[in-house]
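Take a look at this one; I'll ask things after.
A single protein chain has been removed from this complex, and every other one stays in its place.
Note that the chains are named A and B in the order they appear, and that numbering of residues resets to 1 at the start of each chain.
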Amino acid sequence: MDWELFQQQLVSGISIGAIYSLLAVGYALVYSVYNFTNWAFDGFMVFGTFMGFSAIISLALPLWLAVIISICLTVALSVTVETTSYRPLRLRKAPRLFMMISAMGVNLAIVNTLNLIYGGLFRRFPFEDLEPIFLGGISIGRMDLIAMVISAAVLVLLWGFLYRTKLGLGILASSVDILTASLMGINNNAVAIAVFTITGVLSSVAGLFFGMKYAVYPTMGSITIKAMIASIIGGLGSLPGAVIGSMILGVLETLVAGYISSTYRDMFSFAFLIVMLLFLPNGIMGKSMEEKL
Amino acid sequence: MGYLQAITILSGCNLLAVMGMAVLTGYTGLFSIGHAGFMALGAYMGGILAKELGWHLVPCLLGAGMFSGIISLGIGYPAFRSRLRGDYFAIATLGFAEALRLLLNNIHSIGKIRLGGAYGYMDLPLLKDMTFLPDWAVVVLVCLIALWVTHMFVTSQYGMNCIAIRQDEAAAQMMGVDLLRTKLLALFVSAFLAAIGGALLAFYFGYINPSFFGIQRSSDLLAAVVFGGIQSLIGPTITAILIVAVPQLLLTFAIYRFIVYGLLFVVVMVFRPEGLFGYVQMNSRWITRLWRRNPASGME
Partner (left out) sequence: MDSQTPSSTPILELRDLTVDFGGVRAVNSFNMAVAPGELVGLIGPNGAGKTTVFNLITNAYHATSGQILMEGKNLRGLSPDRLCHRGISRTFQNIRLFPFMTAYENVELSIHSAPQYSLFEAFVRLPRARRKQQESRARAHQLLETVGLEKFAHARAGSLPYGLQRRLEIARAMAASPRILLLDEPAAGMNEDECKDLVNLIRQIHESQGYTIIMIEHHMAVVMDLCRRSRIYVMQLGANLATGGPEQIQNDPQVIKAYLGERKNVH
């Protein structure tokens, strides 16, 4: 057994798992509060990545500034989408189907606009290939390390926000029951803006990491399906579950890609999804959500 | 004239898949964003049956339909089975479409069958050689039959159960509707129809390629139902034809197509979610009502 290869795969898997967990938490947060799958998440991520990319390439801005611009623009987009395309439907208690169609429409518009402007070519961020770092005998790609560390930092910050600030607790309360939360004085609008701001931040950061690690292209948002699968693995609606599911998926996927074949990696994830639905639909941490009648 | 024939055939193939989407999404309320995958299954299986086994047209179409239908059950069953409400099915269809696309792009041959991977499956029998009718006539005929059969389905007791699920799933269950069975049935029918559309497309071109059945095709299908109207067959039929015809006629529009669709989805959902012809049912009563200008037999 080639331990070194295994460790490499493991590290790579954790790194991709870190990116997935940013996305999965973003997805799970919206889902737990609004019981709604934000299909436009894909578009937000691609948008954020291209904004960051353009800032560096076309405006020759430094990395840190590009990241901030990317995050700000994505948050603006996310909140705009929420107020124009989701909230009106939510307020009139539109059925789930209609909300999904609206979200899908937003996604189509964003991704195809980006495709039109930038074209489908795979682009790379202009960083020189950095030396990998050696930690405890394992060589870890610098990008991977940064992705892991920053993702962890972002999630910790998010946890702090959710559990230690009033608005954050309001979000958590809303995820249990929106009506009760609003009756207890929590401002639904503030919660909505906060949730979608967080969505914007998470999706742009994840997108930037992904773009830096792999490439930038309009259909890169297709990895959000992995985030959804990871969320289901961990338990739909559970934030810790989203992280756990992402790590599991990221590592297993990478091992499959390394040892079996990279083409079958995505099919493995799909198969994993089906297996989960068959045997453990509540996910690992899932609470079963029953409808109030 | 050849141009018109091409549009007829392309719209017809799309129309079959749209009918499937109408049953699944328009009537039963299940959101599917991977329906082109079922078309792909039908196209490839139809191609295999015709080219490798030499079957005639009708058995090929039926075989393609059955194949796609059975696979759809494999996706639907895990997703519908659990009591949990959720978007599992939608996510599963997206995953399915992606996984299938990858699979088809990478499988170059199965045994002696050379599927070609991303290069495509070639030298398939042509529609005009398979029957005594011209190819566009075959497509039109199949569409008419499918339209009639689907109409019978949605106006039957099975169809009413599907509609009930869309309008209030929990109440439907308490009134005795078996959710799992009904949803699986709707899914099977929709996959079957999509597969026939895919197979006809394969026989028209004599060649298929995984890129024919990607997210763009799935979006087209969804758009036809969203714009055409929920709980209706006539609406999506009209928009399905328009969605194929219009981009051909307005080539400059074609590049902006999906952006426009995307924005329209939101606009339609916010202002007129039932679509253009939502709830409009084709039946003899409707026609005679127009004819005799009878007041509607109900209140309001």
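In the analysis below, contacts are C-beta pairs under 8 Å (C-beta built on N, C-alpha and C of every residue); 3 or more make two chains touch, one makes a residue touch a chain.
Since this is a predicted model, take the numbers as computed values, not measurements.
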Inset, instruction - Sort through B:Met160, B:Ala245, B:Val260 or B:Val280 and give me the one touching the missing partner chain. - result: B:Met160
Inset, instruction - Would you indicate which residue among B:Met152, B:Leu249 or B:Val267 is in contact with the undisplayed chain? - result: B:Met152
Inset, instruction - For the chain that got dropped from the picture, name the residues of chain B it touches. - result: 149, 152-153, 156-161, 163-164, 167-168, 170-179, 185, 231, 279, 296-300
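Here, only the chains that are shown with their structure count from here on.
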Legend entry - Residues of chain B touching chain A in the complex: 25, 29-31, 33, 74-75, 77-79, 81-88, 90-92, 94-96, 98-99, 102-103, 106, 166, 170, 215, 219, 222, 226, 255-259, 261-266, 268-270, 273
Legend entry - Of chain A, residues touching chain B in the complex: 35, 37, 39, 84-85, 88-89, 94-102, 104-110, 112-113, 116, 219, 222, 225, 228-229, 232, 236, 263, 266-267, 269-271, 273-274, 277-278, 281-282, 288-291, 293
